[in-house]
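With one protein chain held back, the other chains of the complex are shown just where they sit.
So that you can tell them apart, the chains are marked A and B in the order they are listed, and the count of residues begins at 1 in each.
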Amino acid sequence: MVTRLPPVDAVMVGFGWTGAIMAQELTDAGLDVLALERGGWRDTPTDFPTTHAQDELRYYWRHEGFQAENRATVTLRNKEGQTARPMRRWGSFLPGTGVGGSGVHWNGITYRFLPSDFRTRSHNEERYGPLPEDMTVQDWPVSYDELEPHYDRFEKLCGVGGVAGNVNGEIRPGGNPFEGPRSDDYPNPPMHMTFAQHRFREAAEGLGLNPFPVPSANMSRAYTNPLGCQLAPCTYCGFCEKYGCGNYSKASAQTTILPVLMRKPNFRLRTEAEVLRVERSRDGGRATGVTFIDALGEEFFQPAEMVFLCAYPLENVRLMLLSGIGEPYDPATGRGQLGRNYCYQVMSGADVFYEDEHVNGFVGAGALGMVVDDYNGDNFDHSGLGFIHGGYISCTTTNARPIESHPTPEGTPKWGAAFKAAVKENFLKKTSVGVHGGSMAWRSNRLDLDPTYKDHLGRPILRMTYDFTPQDLAMSSYVTDKAMRIAEGMGGKTVNRNKRDAPYDSMPYQTTHNTGGTIMGASPGDSVVNRYLQSWDVSNLFLMGAGAFPQNAGYNPTDTVGALTYWSARHIVADYLRNPGPMVQA
Amino acid sequence: MTCRSHDTRRGGDPRPGLRPSRRSVITLAAAAAATAWAGRASAETHRGGVPWSPSADDAPFHGTREAHFLTDAEFAVVDAMCARILPGDENDPGAREAGAAVFIDRQLASPWGRGELWYMQGPFSEGLPTQGYQADFTPAALYRAAIAAVEGHCATAFDGRGFADLAEDEQDQVLTAMDEETLTFDHVPAKSFFDMMRENTIEGFFCDPIYGGNADMVGWRLVGFPGARYDYRPWLDHGGRRLDLPPVGIAGRPAWRRAGTPAPRR
């Protein structure tokens, strides 16, 4: 028995960053918008206040802020032919559930992609010749210049602090000289750097590199965004990533949009509402709404003129597969688009241990760091290197939460008296130089439905077939060498290399930057959605988020996710609402 | 509205999570085969502003109260293992002194211990090293089965003695053998148990003291972690000198209480 609800103009499936931004824009345009969120309501004073947000056990180790594995997880195998098995608890990445989504527990690192990142295939082929056959990277159907105003908007929404390196073509000292031109400065100054960042800057400058402050959505000062929402100065408490911010100091849907959106009479949010599938008209060409189930197990049909999938990228892919919209990707034939070009991030780096100096890593923030971009994208000559792309190299002091972070030099036993002594000796004395490597799409890496494992409602969960590729490992090794050189110049006693090896291990935490699977492109033959994030198959269905990335870059994705959402919203409001239908002719 | 904890008012009872402050939530959670989020109100429509109500707070609960899963004999084994993972010495307390076994006992009695937070649907089979934990045991079940297997092994290998009664170097031999997979058991994965027990020992050494471990914040004091503080702006320009800030727990620190007033019940 399914209850049919009164229709709405637009329904958001998932209510994190993209759902909140899109709902804000569409309600401004006068639409009646409903957001469905499968998790619960979450807000600063109730769910992660300063009185108990700093609880490592509860929030990270018991995964309170994350998608509950017992409801749905992801199975993993490294390659075809292996049996995928469920990640029984999250490890390598941590999708969120609940209002605000993963945007509640992000670090606040807010990079733009490079202009060349939007033309990865043509840029590299023009410069270096043909790419390997199995490397399935492709150009984005949108350019940096087109996204620029929307990056600017998202950064002002979030109160990002940094030093601009390129304003309207003018290169500015202290910023990233490689970045695309910005139309405006960052709205806030950079974070207040600490000991480790000073050391990193000196070492990088000594090598002739171009260090600049990590762009940060942790507030470097009190800030009121263009919507009137207020954020407080960051207190450098060291509980950003994996935690909600108790101090209103980190940009999230809660701090930047919801105070305004939730007051609007044409917006409603329904929590504990898990969408089962997108429903379509008989001919399949039009979404009629979504079916969802509430916490009591009751099913509802929510009719809507427009449907927006705003869940985490992995869940957006699964919802499409479960709804039977689009053709699943087959790596053998290359046919089908759904689940194709799943990408991740290739993380590596170096640990620096000091003799009698102290990093005091607990004085930290998610985006407190200095970084060089000299080895990212195509900012350096790849001739003869055997790989494309790269990653940024940064020194961030995000935390010293001791269950998670109790560094010991190489060769230390993992338990016992020597282990304890090494933990005691080194806890305050370690910093890291991290490499945030770009992940290039590869024919074999993909997402589909698992044939065996089911979620708490009996639906198939997602299967991930993923491994690091020769491209990834060559890139990672090269850039890690560069990171080692910086690390060795930072005055430490010892430096450990943290290299990235295949096969991809789903357990150690790496990063929650899962991209692709519902990628955007120039035609139905190369993508799931068009340049406005509109489904090629169902023109009143839109898919937000990093699933749209044709491949990942060497940066954190959130700024680009925000910019793409604003870009899509702008064109939906300006064009689609006037003339509903395909916005790009297939 | 998420007035989840209107019954958290304590009428003078002095410390968090030390009484069943969220009864309704627990009941609901149990009924719904709890996840960390399952205690939340069922489907709700929110409109007309961000909701707020007095005293609504999802304060820490699971694991903050006395709870037991282990038998006395099992507890002695876990306690002895904790003492070898992070041994106390003449200078510094270790995991035993920190109460890591108390912490583990409470955790095993919690939804986490019952495997309610994890994906525990079958089929189960031995996985690839990249696939993580694949055992058909909840954490509590794994402890129970593995402790029995360890005790069985010790009884055979060490003249009928149990693990807790072994000399320290003998205990280390057993742990090393499990860690290095030279000791395996028929029906329970020794290595998975060792890894979990090691992880839990570290949790119990470094967690907030409200969870029963890290007693008197000895773990934090050992390494110089100042705990659940929320503002380090005065120390941003530390310039590499060691910062020695007294640790603060979610329930405070001794300086919060006047001399002579009793410490809150634990």
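The rule is short, and it goes like this: a contact is a pair of C-beta atoms (placed from the backbone, for glycine too) under 8 Å apart; a residue touches a chain by one contact, two chains touch by 3 or more.
In this text, contacts and distances are computed from a predicted model.
When the listed names "Ribose transport system permease protein", "Dihydroxyacetone kinase subunit L", "Amino acid/amide ABC transporter membrane protein 1 (HAAT family)" or "Cytochrome c, mono-and diheme variants" are checked against UniProt, the chain not shown comes out as "Cytochrome c, mono-and diheme variants". Of A:Pro49, A:Pro211 or A:Gly562, it is A:Pro49 that touches the chain left out of the display.
Here the missing chain is touched by one residue of A:Pro259, A:Gly336, A:Pro470 or A:Pro503, and it is A:Pro259.
From the options A:Thr73, A:Asn218, A:Asn247 or A:Thr515, the residue with contact to the chain not on display is A:Asn247. Interface note: of B:Pro123, B:Gly152 or B:Pro234, the residue touching the hidden chain in the full complex is B:Pro234.
Contact between subunit A and the absent chain runs through residues 44-46, 49-52, 222, 224, 227-230, 232-233, 235, 237, 246-248, 255, 259-260, 263, 265.
Although one chain is not displayed, its contacts with subunit B can still be listed: residues 1, 5-6, 8-12, 14-17, 21, 44-52, 54-57, 59, 229-231, 234, 248, 250-253, 255-259, 261, 264.
Following the convention adopted for this analysis, only the chains that are shown with their structure count from here on.
Separating the CA-averaged centres of subunit A and subunit B is a span of 30 Å.
Across the complex, subunit A is touched by residues 2, 4, 16, 32-33, 35-38, 40-52, 56-60, 62-63, 84-87, 89, 92, 94, 112, 116-121, 123, 125, 127-134, 172, 175, 179, 198, 201-203, 206-208, 211, 219-220, 222-233, 235-243, 250 of subunit B.
Interface of subunit A with subunit B (complex): residues 39-41, 43, 45-47, 49-58, 61-64, 68-73, 76-78, 82-83, 85-89, 91, 97-98, 192, 194-195, 233, 235-238, 246-247, 258-259, 262-263, 265, 267-273, 294-296, 354, 357-360, 362-364, 400-403, 406, 414-417, 419-420, 423-424, 427-428, 452-454, 503-507.
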